[in-house]
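Omission of a single protein chain aside, the complex is shown with its protein chains in their original locations.
The letters A, B and C name the chains in turn, as written, and every chain counts its residues from 1.
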Amino acid sequence: MSRFADRTGPIRLGMVGGGQGAMIGAVHRIAARLDGEFTLVAGALSSTPEKAGASASAVGLPPDRAYADYAEMAKREARLKDGIEAVAVVTPNHLHLPVAREFLKRGIHVICDKPLTGTLADAKKLAAAAEKSEALFFLTHNYTGYPLVREARARVARGDLGDIRLVQVEYAQDWLAEAPAPDNKQADWRTDPARAGLGGATGDIGTHAWNLMRFVTGLEVEALAAELTSFVPGRALDDNAHVMLRFRGGAKGMLWCSQVAAGEENALSLRIYGTKAGIEWRQEDPNRLLVTPLGGTTEIVTRASVATTEGSRRLTRVPPGHPEGFLEAFANLYGEAAEAIRAARTGAALPEGVTWPSAADGLEGVAFVEACVRSSRRNAAWVSL
Amino acid sequence: MSRFADRTGPIRLGMVGGGQGAMIGAVHRIAARLDGEFTLVAGALSSTPEKAGASASAVGLPPDRAYADYAEMAKREARLKDGIEAVAVVTPNHLHLPVAREFLKRGIHVICDKPLTGTLADAKKLAAAAEKSEALFFLTHNYTGYPLVREARARVARGDLGDIRLVQVEYAQDWLAEAPAPDNKQADWRTDPARAGLGGATGDIGTHAWNLMRFVTGLEVEALAAELTSFVPGRALDDNAHVMLRFRGGAKGMLWCSQVAAGEENALSLRIYGTKAGIEWRQEDPNRLLVTPLGGTTEIVTRASVATTEGSRRLTRVPPGHPEGFLEAFANLYGEAAEAIRAARTGAALPEGVTWPSAADGLEGVAFVEACVRSSRRNAAWVSL
Amino acid sequence: MSRFADRTGPIRLGMVGGGQGAMIGAVHRIAARLDGEFTLVAGALSSTPEKAGASASAVGLPPDRAYADYAEMAKREARLKDGIEAVAVVTPNHLHLPVAREFLKRGIHVICDKPLTGTLADAKKLAAAAEKSEALFFLTHNYTGYPLVREARARVARGDLGDIRLVQVEYAQDWLAEAPAPDNKQADWRTDPARAGLGGATGDIGTHAWNLMRFVTGLEVEALAAELTSFVPGRALDDNAHVMLRFRGGAKGMLWCSQVAAGEENALSLRIYGTKAGIEWRQEDPNRLLVTPLGGTTEIVTRASVATTEGSRRLTRVPPGHPEGFLEAFANLYGEAAEAIRAARTGAALPEGVTWPSAADGLEGVAFVEACVRSSRRNAAWVSL
Partner (left out) sequence: MSRFADRTGPIRLGMVGGGQGAMIGAVHRIAARLDGEFTLVAGALSSTPEKAGASASAVGLPPDRAYADYAEMAKREARLKDGIEAVAVVTPNHLHLPVAREFLKRGIHVICDKPLTGTLADAKKLAAAAEKSEALFFLTHNYTGYPLVREARARVARGDLGDIRLVQVEYAQDWLAEAPAPDNKQADWRTDPARAGLGGATGDIGTHAWNLMRFVTGLEVEALAAELTSFVPGRALDDNAHVMLRFRGGAKGMLWCSQVAAGEENALSLRIYGTKAGIEWRQEDPNRLLVTPLGGTTEIVTRASVATTEGSRRLTRVPPGHPEGFLEAFANLYGEAAEAIRAARTGAALPEGVTWPSAADGLEGVAFVEACVRSSRRNAAWVSL
């Protein structure tokens, strides 16, 4: 069965953040409705009443479900008979904790954008809150939603690569290569420690690279040595990070993330080399997975072909050759959330293979950022996580 | 402005065909809801009452809007106060005419899958019906919805290529390389002249190739010489076509379509060579357009970059580097339909650049299939269109 | 064993044509010396004495072995004790017959550039002369020298593709997209019927495409329908050809060659689709061969890997990952010639797998050009070969 199949019973969704001018809020809304499994019914899209109202109206929310205050929203929605079952949190990082907490404590499931929080202290609190809550918590490390990322993970898990020796993961962009225009809302908060938190590039995209590497390999990092740099004059947070990794069990790796790599659009890639085979996946060409057994020839694995595992086929909607992209992968995370929320309604077991990045994964991602900062301040000394 | 912006006032949509097991119906449903501009509220998803009911329930339609008969649906919906404003016709080809006609004559907009019809006679009737109706008619040649296809069209139109000399268009697949399993619903009707019509590969994918070429170049074909073949034993319709083209004004071209090209998934490509530049686009790598000025270097144009025109940027949702694919392109056609339907409601002018494949384009596509068959029967003699 | 191994006993080589300003003569000289199997010892590099002398001196020939007249050269070299054993004929097409004949009749092996001749009458005479001579005749369809072209041939021969259904071969360039500068020696004779012969693009590069297709598939063409065009005003010969092919046994194909395809450098490609697998090779990316079993995944075959056959490994000099290119492939034809000439010296059997394009192959290539012209004049009617 694949995503082709339509589902019944859309889940009532709310959103905090994602008002006019925001990018990631719009992405979440598309992802939520792509498979028809969620219906957006309430929102606190902005913190100023006028903008909140205008934004809500623009996305078709009725005035009585448009809130200017997320706490008020949580309180009221929890009491409504047809109140929201889940909320998407798409604010700047520093608000993830207070917002998510309000909903979690009322048993409303949370679908939260990454990174989990801006600081390690906040991350610990949020992970604890998620742990304590009966509600589910989903962190949108959306790249884990690509079918061929799942395929890579399945192949590693079944031993196709043998023992992993090397992991090379990169995430390069160039959109912050210059000081952004003053009205660039995306850039504004991402370069501000008060809202973004400890990490610049490390927090915004380094955590994606980290999570992807962890998701696919399952390997644990023992220690890292990081060199963070702020290339753009006046920038308070890192816009580039070079990181060396030591994994438990002896594997080694490198992680590079950058937002000043001129010419790179969204170049997330993962290469893994084991004793038996190597594997390569590139986000900008996401419908192909390259697999090379040692001494053999490279195989181009595509979505939904006979070569793929059940798990990756489950997350594709159209036959191979019909490209799927970023939004479909994002929608797959919403799909996993829908599966889990439906199962939670009835106490049913999760369908096989359903999985998602959790608050614990998010805590680990923030710990990665914190470790990078710590190492970098000590001249890139090795630090444990 | 891009598709990022959410729209208000979802358009009430019905669907004929697309019951359980169908592929293209599910694609239409995703495309319709991706941008939140349509809401599916009624359907005659299958021609047998039980299957129609089960399919309707599976996609969340209320029982009173689930029909087993499309004529009944057209009649009743036209009378309902909140009846459907548009209908998606996703049946096998031979039903496009009777189904579409029922809705057109009641002023309900039609979004019809391609090819327009299975026969030229039907195509003429449907084009006439569309012409006569006050309702709009949209033919889902979905590949015209790719942003970089629009970009290619814009560049041709503004003269970047100079005078076009050569057009090489291909559409190769391999999914019919063997006689399909008896329960393969997709393959079943597409290889049956009674339901598919005149053309096999020519009708199913050759019309896509034809339309793409026409859409981007604007060139008119004066004559063609076609060699149709049925490679799979017992197959009644062509599964491969080699076509030579002569365009008005002196350009020449080749069109190849095949459903027996082992190893090809969905390899639609278009290459155009003019006196000043050449251009290349491949559907399996749709986020890149290669443009080479004569004597210059090849430029890789990506979506939404500074190099693209307003028209192609309008149809993208996420920044370049975040791949978009087949479903987004399909949704763009629904987006164009939404623009046109909204404008039709109020009599407002269409926003600049909004365009879509029409019934007249569809008639031309069926005329292409008919000409191929005619030429092939005369030993690939040149025939006019 | 691969070309790594140095060989003893360089073969004494002469050259006719290839004086200063010529391109293909220089290519032949590099190819001849790359493996150290030939030594250039005599030449009639130009037809004017001064230029012949200057050119000879530039390539290090002693004055007494520099000729202004090829007939004189043939006569004298045949009498010298250390006279040439082989001659490279790199003149414009119309001279291939008279030049080659002079050497063949004296038992001197001929390595002749393609096409065999400019006219079919000449081709027949030259093929007959080669047949009659005790000397060997090698036609430099150099693309057959690529290791992965040999690999493709071997895989077709051993049945990996099953029965071939489709062959798509292309050779596109753009260097004649405009009327060439008057001093462009390469372009000058290639666009002149008196020197180039019947065909423009068909003769110059169409014959390469034809030969490659024949070499790899082994299929015989029963009939073809060709549309030749001269796009550049005032051009006497075709600069573009669209050709449909019917093969003996039922396969079908298309051949496209063009010298006016803006943006294309030297885009020769071959795609073959059989009942069991498809295969693709592109000259501009020659170190990879894509092979896809029907229903399987694409395999990227590289040179000298375990996946390759003995035959293709024989023709590579460095490990895969170290790219080989045009000159190495050209040198491989000289290598095959050297093997054959050494075997001929002693009457030894040819080493297994040694093969080369012959005069008979060249005759067939000119017959292809003639058939194209014939068909095109009859409005692209089907003609037999």
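Going forward, a residue touches a chain if its C-beta (ideal position, glycine included) is under 8 Å from a C-beta of that chain, and two chains touch if they have at least 3 such contacts.
If you're wondering where the values come from, they're calculated on a predicted model, not measured in any experiment.
Enquirer: Which of these, A:K51, A:R106 or A:R165, touches the one chain of the complex that we don't see?
Expert: Considering the complete complex, A:R165 is the one touching the chain left out.
Enquirer: Quick one: which of C:P49, C:G159, C:G250 or C:G321 touches the chain that's been left out?
Expert: C:G321
Enquirer: Among C:T302, C:N332, C:S358 or C:S376, exactly one should touch the missing chain; which is it?
Expert: Residue touching the absent chain, from the options given: C:T302.
Enquirer: Under the stated touch rule, tell me which residues of chain A contact the chain that is not displayed.
Expert: Residues touching the hidden chain, for chain A, are 161, 165-166, 168, 174, 177-178, 225, 227, 229, 231, 240, 242, 244, 246, 252-254, 256, 258, 260-264, 271, 273-280, 290-294, 298, 379-380, 382.
Enquirer: Tell me where the left-out chain touches chain B, residue by residue.
Expert: These residues of chain B touch the chain that is not shown: 295-302, 305-307.
Enquirer: Against the chain that's been left off, what residues of chain C make contact? List them.
Expert: Residues 4-10, 23, 26-27, 29-30, 33-36, 57-60, 173, 175, 264-267, 283-287, 302, 317-328 of chain C touch the chain absent from view.
The rule is simple: only the chains that are shown with their structure count from here on.
Enquirer: Since chain A and chain B are copies that touch, is their contact same (over half of the numbers shared) or different (under half)?
Expert: Both copies touch with mostly the same residues.
Enquirer: Can you tell me which chain lies farthest from chain B, using the average of the Cα atoms as each chain's centre?
Expert: Of all the other chains, the one whose centre lies farthest from chain B is C.
Enquirer: From the C-alpha centre of chain A to that of chain C, how far is it in Å?
Expert: Those two chain centres are 55 Å apart.
Enquirer: Report the inter-chain centroid distance for chain B and chain C in whole angstrom, where each centroid is the mean of the CA atoms.
Expert: 43
Enquirer: Which positions in chain A are in touch with at least two other chains?
Expert: Within chain A, residues 302 contact more than one other chain.
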